[in-house]
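Here the complex is missing one protein chain, while the rest keep their positions.
For chain A:
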Amino acid sequence: MGTTASQLGKDLLSEYQELTFLTKQEILLAHKRYSELLSKEDRNLTSVPMEKVLSLPELKSNPFRKRICHVFSTSDMKDGSLTFEDFLDLLSAFSDSATLEIKSHYAFRIFDFDDDGTLDGGDLEKLVNCLTGKTEDTRLTPEEMRQLISNILEESDIDKDGTVNLSEFQHVISRSPDFVRAKSLFCRTA
């Protein structure tokens, strides 16, 4: 039920206000930014392809941008394209007023690179590589990586099954008060 009209209907606007953590101005601003992403000949399309979403300044340099698009996309083709409602979901989850539970839930899904519902060694390795960047001198050596992953699992895996599930992840997150502040984007006035 995406919309490509230049104006949002009033009842749609109030529905979005009720279902997301965004204020009215933020929803209208999001609509404006989303419409700018749709190029002129794609007026009939209801979803924006992933490459266009990745061109947004807030996501352009983010190492997790592709995962973010995949997590919030509801398209059947699994190509990471976002409808307007997916876009609102993204902004709502990253807004300042979203609850810790929402943020931790989506953060877990973003970090779960193989989409199997738990963070195992492979997911953690890819996560650390995303964090430390692409250049050679900032990457950890395989020895360091192994030690880091075993330390992380030792600290956060409570049921000792070798993976970090959602509850264990949320338990770790609840210990860090900086998490909520760090996981929010600023929606700049274009």
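Operating definition for what follows: a residue touches a chain if its C-beta (ideal position, glycine included) is under 8 Å from a C-beta of that chain, and two chains touch if they have at least 3 such contacts; residues count from 1.
Keep this in mind: contacts and distances are computed from a predicted model.
Per its UniProt record, the hidden chain corresponds to "Transmembrane channel-like protein" from the list "fructose-bisphosphate aldolase", "Transcription initiation factor TFIID subunit 6", "ATP synthase subunit a" or "Transmembrane channel-like protein".
Between the chain not shown and the residues A:Thr23, A:Ser55 or A:Thr99, the one that touches is A:Thr99. Listed for chain A, the residues touching the missing chain in the whole complex are 1, 15-16, 18-21, 57-58, 60-64, 71-72, 74, 85-86, 88-89, 93-94, 99, 101-102, 105-107, 109, 111, 115, 117, 124, 127-128, 131-133, 138-140, 144, 147-148, 151-152, 154-156, 158-161, 165-167, 169, 172-173, 175-179, 181-186, 188.
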